[in-house]
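For this depiction, one protein chain was excluded, whereas all remaining protein chains were kept in their positions.
Up next is chain A:
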Amino acid sequence: MKNALGSVDTVLLLGGRSEIGLATAELLVRAGARTVVLATRPTPVTASRPAGADGPAAGAADREGGGDAHHNGPVGRLARLGAEVHEIDFDAAHPETHAKVIDTAVRLAGDLDVVIAAFGVLGDQAAYEDDPVSAAESMAVNLGGHVSAGLSVARRLREQGHGTLVVLSSVAGVRVRRANFVYGAAKAGLDGFAQGLGDALHGSGARVMVVRPGFVRGRMTKGLPAAPMATTPAEVAVAIVQGLRDGSPVVWVPRGLRLVFTAMRVLPRTLWRRLPR
């Protein structure tokens, strides 16, 4: 249960290797959370630029390598901070399994106080344009996976009468750009879905918090030149925890991006489409 000062007991991270998700879980554990469930894709994939549930081989080693790799990975780190850590299988591309994933998490952790949906793939726009099937597959993860997982989480939170689903959206979805419109379209859909889900849960005691980071320097964006107002997974995590405490429905990271995008939204399309990235 969330306490009077906003600390929580249990955290489910969908996308158990997400840097933002793990940094957030770590802060929540430092603030008093006792149980963390990491829902992680069981086998590594090589397609596109991976992140979150579809993490790289290094992430897989955290999970499967056992011994030192396991001890030094996120599981060991969270356990050393005093949390009871569970790992369960979660494949964003298989929506038919998502309800069961949530049931498993509930069996392990009891009530879910905070669920962080932090899985997704960034991918390469040019590659998507060459291979429409891979574009549709990334869409299935970045949007479809969130729909089935999010609805399964919402059902549980509604029964509980409390709990917050944190959805990692992106400013890329606020106004979709030419340079990454496959990814941006999925985030736009996700952002809209998350807002609607939040409205659907209104009055139930459960909530949805939409997080809109700008460019985040991390594994997902390695090798890409940073955009203005770039941030880090740790900074996003701090903003998420603050948002949970304040009960914010939407969190922009950094906060100033909200103003920037207010202007961006009304920028004429002839200019917008010429933006370099």
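Methods note: contacts are C-beta pairs under 8 Å (C-beta built on N, C-alpha and C of every residue); 3 or more make two chains touch, one makes a residue touch a chain; residues count from 1.
By definition in this document, contacts and distances are computed from a predicted model.
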Protein that the absent chain corresponds to, by UniProt name, given "Acyl-CoA dehydrogenase", "Raffinose/stachyose/melibiose transport system permease protein", "Decaprenylphospho-beta-D-ribofuranose 2-oxidase" or "Hemerythrin-like domain-containing protein": "Decaprenylphospho-beta-D-ribofuranose 2-oxidase"
Contacting the left-out chain in the complete assembly, out of A:97, A:204 or A:232: A:204
Hidden partner chain, touching residue among A:42, A:110 or A:256: A:110
Contact footprint on chain A, counting only the chain that is left out: 1-7, 9, 31-32, 34, 82, 110-111, 158-162, 203-205
